[in-house]
Every structure is written in structure tokens, then in C-alpha cells.
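For this depiction, one protein chain was excluded, whereas all remaining protein chains were kept in their positions.
The block that comes next holds chain A.
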Amino acid sequence: MTVLAAQAVVLPFLGALCGLLLGPWLTRVLVAGGLRTAEDAPTAPPTEARGVEEHVEAVPGVPGEPVPEEGRPAPAGLRGGGSRGALGPVLFAVLPTALTTVLTLVIALTVWRTPGTRTGTLVEVQTGGPPILVGLSVDGLAALLGVLVGVVALAVQVYSVAYMRDEPRYSSYAAFVSLFTSAMLLVVFARDLMVLYVGWEIMGICSYFLVGHHWEDKANSRAATKAFLVTRVGDAGLLLGIIVLGLGAGSFDIATVLDEVGGMPHTTVVVAALLVLCGVAGKSAQFPLHTWLPDAMAGPTPISALIHAATMVAAGVYLVARLYGVFLAAPVALAVLGVLAAVSMVGAALAALAQRDLKRVLAYSTISQLAIMTAGLAVGSRPAAMFHLVTHGAFKALLFLAAGCVIHAVGSNLLADMGGLRKAMPVTFVCATIGYAALAGLPPVAGFFSKDAVIEHAQSVAFNGGALDVLPAGDQGIPGWVAWTVYLSLLLTTALTAAYALRAWLMTFFGPEREAHEAPAAMRWPIIVLAGASAVIGFFGLAAEELRPHFGAAAMALLFTAAGAAGMFLAWRDAPASDPSDRMGRVRPLLENAFYMDGLYDRAIVRPVKWAGRVVRGTDTRVVDGAVEATVPAARGLGALARLPQTGNPQTYLTGLLAGAVLLVLAVVALT
């Protein structure tokens, strides 16, 4: 079993390696073998007409400004530019991912039929401290996440073949996606915290490279650096937390750590849980480390779907679920998690309400939805949180890929440039409708069941004054006010989510009609598959008693959903061509800039750090270099003194020589 998991991890990695090393060679072999590439095809599909406008991505930090068209068509006639002429890299990208998806499905089926945890260790690395077990472990949770990662990664790889067909650096792009898939599966299946951390960091660097894929634009590379640095702040905490846990338990093995938590001092557990929370907040873009995610939308849209919506950002939530025993032993950390989740979900949902850029709407929505998962964890419902993680992974990937189709067709990211695409793009319209319905939590699509499970649990915990039913009775749970905050924030977020989902949906597909073309088949099929998954995946929750919706909480949530949607619809109805958010008046800039958090961080952190950097540089040039440079005139002055006797007149030298000799003789005579 773990062998299968190991294959699933290694396959995409090999695919990435081979795609870079052997991709062009395979292309040549295939072409020589008589296989014609799409480039040679006599009739071009009609979508090629606007292929130039593919690489229109969000401009980070400048919400609402028109995006310049930065089409970079591949140099004409250059084979290997873009996925179109690069059959080898395409095969190396798609086939291993497809195999991995099959493997994850096999693993999930096996685990489903015979539940239990299976572990395997390749090698045990002695460190002098607790040993590092390089191994994998497969249980229900990991298998579930593995399937999510596999399916979304496959959908994105197939989608990218069409989306990136004119991209000159397709091979490296596909290789990074494969490497990312490999790293994410390593995180999911890791047995040891250190192995998990390795996968975690590889994901981070892949995210960095892929956000900055179009690095020719300075703003993109800045967004990549920001994403990298902000998540790094959290990762530093995570590493320390792992070390605290490992030293406390005497092992980095996750199962051992969870067994040992009861015996550790309470302070150690609290410190470890809070440190791990730093990493979670960084990776899962929770307040206060959420600012990188909206800017990360500068990456290509499939990347936003894979990394910044469905999988990598969910890794933080997954980590909490993995180490849930640690958090249950430290309810303080759960309370902190609950407060952060409440702030993140309401704040991000409000910000999503006012964004002008479709991808930024989805990015803030991602923050908000991830906060719903962490809220589920904070109120002690791991199954509900994981359920929402999976459904969210499906419908958010769907929404991003559908957004990619729309952006592809319209050539702009801005909602203002869209609208009326319902007739022109029927497939995208239907799929996106399912996605938005799932996002808003309408029955019977997936989001309803999972969000409802979280809300229901939060409600019961709030009514019980914060006592968690996963803890033994009488144990201290989270404070009652935290439980109430989480519950009320969830309801408020439900209303806001319905509002912004409806706004994005209306502004994309309704209003004055517009000429456009449907997306190519390779982009259509992934979203159709994901739409099907989003539609039915919620019913799997009915199998578990704790995930089943009940009338009271569900009706409450639907009431809020209806309120939010009705408010947005009324605002939109009068002027279908305009932006409903314009009615917010002076509140709008505040929301559009996400409460000026970026500006605040700029003032509070970025500028002081830059100032400190300047001080250090000044010290270096003026004090350290100054001391070195001051020795130069000193040496020169001494040299001038030494040069004085050199007159050029040999008679003077000889006089000196003679005087010296006489002195020496006198000295010898006097001393002997």
C-alpha cells in the first residue's frame, strides 16, 4: 500500500525530470515517426484567433486598473514554443499525472474497503536527536486528500495543454506543476513531520516559481517574492513547532507524536500548537498572513486553480487535521484558530464583495472558505472541515478553471469587461453555475452539505458554551465567546458569500450580450469533470451521521444565503450593465483594498525593515568600509616619510652607506 503511495509521489517527480530533460528529444522522435503535431494540422480550430490574449493575469496590488494586454505569442515557426509544438513535454506532463491519479484512486478504494493505517519506512536517518523516518503512511484522511490532489492536478495538467499552448516556457511550467503535485502528495502521505516539512517547502518554492511564471512583468515577480516571503514567515514558525514537537515526543513520527502528546508538559504542547498555527496561517492564507494570496493571482489561471485554491492552501488545514491531537490537547490554540478564522472569513468575504478583478474575487473567496475549514477545526469537527476541504477543492478548482475559460475568451481579468457570456459560452456557463452554487452553498450541490456540516457543528458548540464533544466530558473546551464568534461569523459569511458569488456570476454571464467563443475541448473537459464532481460529491457526506444536514441549522444558513443573494440581486436588477458594488459608495475603496492591510503591513513592517536595511548598509559603507579605506592615506603618509631619503644622488647614498659601516665598526669595537 505504501509502495503504491510512494509510486504516486515519485511518478510526477520523474515526469517533471523527464519532461525537462527528454521532452524535446521525445518530440523529435515522435515527429520523425510520422506523428504530426497540432502545429502542422492544416485546419486551425477557431479558438486560435484570440490566442494572443491568453496571458492576461491579475495585476497585484492595483485592483481595478485595466490590465494591459501582454500577449507573448511564441516566435513564429519555432518548434517547441508552447505546448502546441512540444508534444514530448505534454506527454511527460499528462501521463505521469494520470497514472498518479489512478494510483490515488486505487489507494482510496483499498482504504475505503479495509480501513486502517498502513505505514512503511524506506530508511531511518539518525540525527543524534530524534531520528527522521523517511516513510509514508496511508490512512483514510490521507487517501481522501490524495484523490483530491490527483484529480485536480490531472484536470489542471490537461487544461494547461490548451491554456498554455502559446507559452514559450511550457516545459518548465508543466515540470513545476508535476513537481508540485509530487510535493503535495508527499505532504499528504508523509509519515514523519520532517518529511512533511520537505514536501511543504517544495510546494512553497513551486508556488513561487509558478506565480512568477511571467516574470518579464516586474509586478509578477514582485507578487512571487511577496508570496514566498510571507509564507516563509509562517514556515519559520512551523519548523520551530515541528522541532518542539519532535523533541518533546522524542520522535518526528506523526503517530508517535500524537501518542506522546498526553505525556508532554502542557506549555510545550501549547507552544508547539501555536507555532504550527503560524505555518498554517501562512500556507492557508489566514489572517494575519493572508496578504500574499490575492497577489499570487498574478500566476497563470490554472496555477491559481491548482495551487492557490484547491491544494496547496488546503495543506495548512490538512496539517491541523493531521496533528489534531496536539490541538485538542491545547484548546488555547484552537481558540486562537477560531478567532483567526472568524476574522479571515468575514474580512475576506467583505473584500471579495468589492473586487473588480474576477481572479481576485475568487482569491478572497478562497481565504474565506479556508477560514470556514479552520473554523470547523476550531469547533472540534475534523470530519466537517475535511469534507469542506474536499468539496471546496473541487468547486474552487472548477471556478478558477471556468474563470480561465472566460478570461481566455474575453482577454481581460476585469469583471467590467465581462458580462453577457451566457449564450456564447454555454458549457462554461453551466459549469460555472454549478461552481457558484456550490460556493454559495445552495442545495443540492457540494458546498451546501459541507458548509452546513461546519455551521451545524459550530452551532451546537456555541449552544454548549464552547464545550467540544471530541474531548472527554468535563474537559475545558474553547471559550464560549469564541464559539459564538465563530458561529455568527459563519452565518454572516454565508450571506456575504452568496452576495459575492451572485455578483461574480451575474457580472460574468448576464447583462448585455457579448461576442465570444467557447473554450477549446482540452479546457472544456476538465471543467465538465470537475462540475460533475462538485455536483455529486456532497452526497457522500450523507454516509456519515455527523455530516448529515439537519433542518434547523440548514434552514438558518439558507436564510442567510437567501438574504445575501437577494440583496445583491436587488442592487444588480436596476442596472444590469454596471457593477452592483458601486452602490456601496465610500465603503467600497475600503473593501476593495481589503481594509488597507497591505498598506498597514507596508508601513508597519516593510518600511521599517527597509529602513533597517539601509542603516545596515550605511554602517557597512561608512564604518566597516570606512575603517578599511582610512588605512590607505595612513599607509601613504608613512610611505612618503620613507621616500624622503631617496634623492636620486648616489653620493648621498654612499655617504649613508659609509656612515653605517663606520657606525657598525665602532659598535663592534665598543662592544667587544
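The definition used in the following text is that a residue touches a chain if its C-beta (ideal position, glycine included) is under 8 Å from a C-beta of that chain, and two chains touch if they have at least 3 such contacts; residues count from 1.
One rule holds in what follows: contacts and distances are computed from a predicted model.
The chain not displayed here is annotated in its UniProt record as "NADH-quinone oxidoreductase subunit K", chosen from "NADH-quinone oxidoreductase subunit K", "Sporulation protein", "MaoC family dehydratase" or "Ferrous iron transport protein A".
Here one chain is not drawn; of A:T267, A:N649 or A:T672, the residue touching it is A:N649.
Within chain A, the residues in touch with the undisplayed chain are 636, 643-644, 646-651, 654-655, 658.
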